[in-house]
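These notes concern the structure reproduced below.
Left out: one protein chain. Kept in place: all the others.
Chain nomenclature is as follows: A, B and C, assigned in order of appearance, with residue numbering initiated at 1 for each chain independently.
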Amino acid sequence: MAGWVYAYRLEHRMKSIRCLLLVCFVLHLTLAAPVRAGDPASAPTSDAPRVRVLVAYHSLRGNTRQMAEAVAEGVAKVDGAVATVKRVEDCTKEDLQAADGLILGCPTYFANIPGAMKVVIDDWNWKLKVDFTDKVGGAFTTGGGQTGGKEHTAISLLLFLLNNRMVVAGPLYEDEEGDDKWGELGSSAMTGPLDPGVGNSELDAARRLGERIARVARRMKSPR
Amino acid sequence: MAGWVYAYRLEHRMKSIRCLLLVCFVLHLTLAAPVRAGDPASAPTSDAPRVRVLVAYHSLRGNTRQMAEAVAEGVAKVDGAVATVKRVEDCTKEDLQAADGLILGCPTYFANIPGAMKVVIDDWNWKLKVDFTDKVGGAFTTGGGQTGGKEHTAISLLLFLLNNRMVVAGPLYEDEEGDDKWGELGSSAMTGPLDPGVGNSELDAARRLGERIARVARRMKSPR
Amino acid sequence: MAGWVYAYRLEHRMKSIRCLLLVCFVLHLTLAAPVRAGDPASAPTSDAPRVRVLVAYHSLRGNTRQMAEAVAEGVAKVDGAVATVKRVEDCTKEDLQAADGLILGCPTYFANIPGAMKVVIDDWNWKLKVDFTDKVGGAFTTGGGQTGGKEHTAISLLLFLLNNRMVVAGPLYEDEEGDDKWGELGSSAMTGPLDPGVGNSELDAARRLGERIARVARRMKSPR
Partner (left out) sequence: MAGWVYAYRLEHRMKSIRCLLLVCFVLHLTLAAPVRAGDPASAPTSDAPRVRVLVAYHSLRGNTRQMAEAVAEGVAKVDGAVATVKRVEDCTKEDLQAADGLILGCPTYFANIPGAMKVVIDDWNWKLKVDFTDKVGGAFTTGGGQTGGKEHTAISLLLFLLNNRMVVAGPLYEDEEGDDKWGELGSSAMTGPLDPGVGNSELDAARRLGERIARVARRMKSPR
């Protein structure tokens, strides 16, 4: 009889252990979950994008719009990132609040942001009261000439984003050998009379910008 | 006998389960560890700082050094962050590589970075071959006059950091009611003949810069 | 009789000489006139100002307007220079065309020119078709904080002017001993919560800007 009694006790103890094991496993899953969510290699969850990047632009003749679309292509290369492309005047408070990344683009009007765009984005903080703290930003521009102000315009967009409490970054490059690595301040296309349209290397720059901002935004969004 | 045989089998199975449980537990600890390390609310680990911020400066008369020390005070406010203050010429390759955050500061020489500092930092990528990708950067400057170039110098430092593939940010502010929130591009002190020395609000700006960069660097360092 | 005949001939010749003398004198006055007009030491002509400087500003709370008036005081210090102070939206095509100097001023909105001002000045070239070639320009700004973007805004105004084919300059300074001489990019006032209002040294900077632009405009206007 002692054998059965011992077996019974063992069986009872085993149930407790199984029970503990189950609790332990559930607990493990719960705790481990954010780890997987933060893992860049994991598959995106089906229902909702984890990183939202808003590409907001102003465009007159379509060059800047073309760049905006290339930026969005770059965003889409990053696992779990989704890009939305909108004209600045169409961005709602909800669009801006939902964004983890915000990439602004415009043509160059007299070496700076077009007035028609600045009046819109000046209101994002003041009227719409959007809090941009710790969102990740980037900038792209188009403009004629090598020294016509398209870079000053890109810097102006970056400073606008910093002034709105954001973190900013630019596209990454390296040479074929991988010996030389560098970054740029943003992405621009020369679109004046001397070099009409947007070239392949300029679209490549726009894609790199989108990809970088999405990556940094995903990293900033990982569990804190 | 059947009782003992059954008990023996149970005992054997229990060992396997215990063993599995142990493996499971160890696995759980391993996987869960980064979650805790990434939790801003958790206590810092005793042996090693989690976020290292290097405050590298150039100073002639001590004003910029004073700002550098205030920046370091701001870094120290962030749980788990440790600041090191060094003159740019004293920064080794190891210092630069170990840093999660890099905050550069200098006086304004003819509206820009002093030549004596630029020759040093130009070599960080080219000669020392430091890879700054995804480190978090910020900038502070000193200079005479309200429009003498100290802000252009701060922007120049930010662009230097972006060009070195870093992510950049600036200090955060809000008014007393919390209605109005904004950021700045960096921190500066007016130190010319009209306003000698570094004032309290300027040291406060430096502390805010240090705190912000440490916070963003910690967030960027959380598990990926 | 021969005496009278000789006297008559002499008289006749004298008339010719007097006539020649008169022509010569008138010619001399005509040719010499621009020399005097171009001479900085000469007295201003009574009927018309020789150098017109337009101070065009955007102001919300009056700080930038106060700076604009100090800029005009600086212009008035220059012999032969007259300043007109106008809000940018009140500047007509005639105002802009008549100006030898154009000094732009504004508050800092998110580290740059307010959108409400940029929409107005974007049209000066495009819609009003004003040709600004070789006019002389300068810039002044107001803004909160030491690194909030008021200098980037001043630079943005300068680049706007350069893009409109103007020549630009900034205020001049020297220390009391005259050993040290320097210039600044423009004039700014810190007007945020930390330092409300426009201080004396900032009004002095505005006056220096007005004086400098008037002097350079007068020099550019001297006979070519």
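Simple rule for what comes next: a residue touches a chain if its C-beta (ideal position, glycine included) is under 8 Å from a C-beta of that chain, and two chains touch if they have at least 3 such contacts.
Small disclaimer: the values here were computed from a predicted structure and weren't measured.
Note that of C:A76, C:A116 or C:L162, the residue touching the chain absent from this view is C:L162. In the complete complex, the residue from B:A76, B:V120, B:L172 or B:L194 that touches the missing chain is B:V120.
Set against the missing chain, the residues A:D100, A:D134 or A:E202 yield one that touches it, A:E202. One of B:V78, B:L96 or B:A111 touches the chain omitted from the figure, and that residue is B:A111.
From the options A:G80, A:G101 or A:G149, the residue with contact to the chain not on display is A:G149. Those residues of subunit C that touch the chain absent from the view are 1-7, 10-11, 13-14, 17-18, 20-21, 24-25, 27-28, 31-32, 34-35, 38-40, 125, 131, 133-134, 136, 155, 158-159, 162-170, 172, 181-185, 216, 219-220, 222-224.
Interface residues of subunit B with the unshown chain, by the touch rule above, are 109-122, 125, 148-149, 152, 155-156, 159-160, 162-164. Counting the whole complex, the residues of subunit A in touch with the unshown chain are 111, 141, 145-152, 154-155, 170, 173, 175, 182, 184-190, 193-195, 201-202, 205.
In the analysis below, only the chains that are shown with their structure count from here on.
At the subunit B-subunit C interface, residue numbers used by both copies make up over half of all numbers present, so the two copies contact each other through mostly the same positions.
Each chain gets a centre from the mean of its Cα atoms; the one farthest from the centre of subunit B is C. Centre-to-centre, using mean CA coordinates, subunit A is 21 Å away from subunit B.
Touching two or more other chains at once are residues 111, 148-149, 152, 155 of subunit C.
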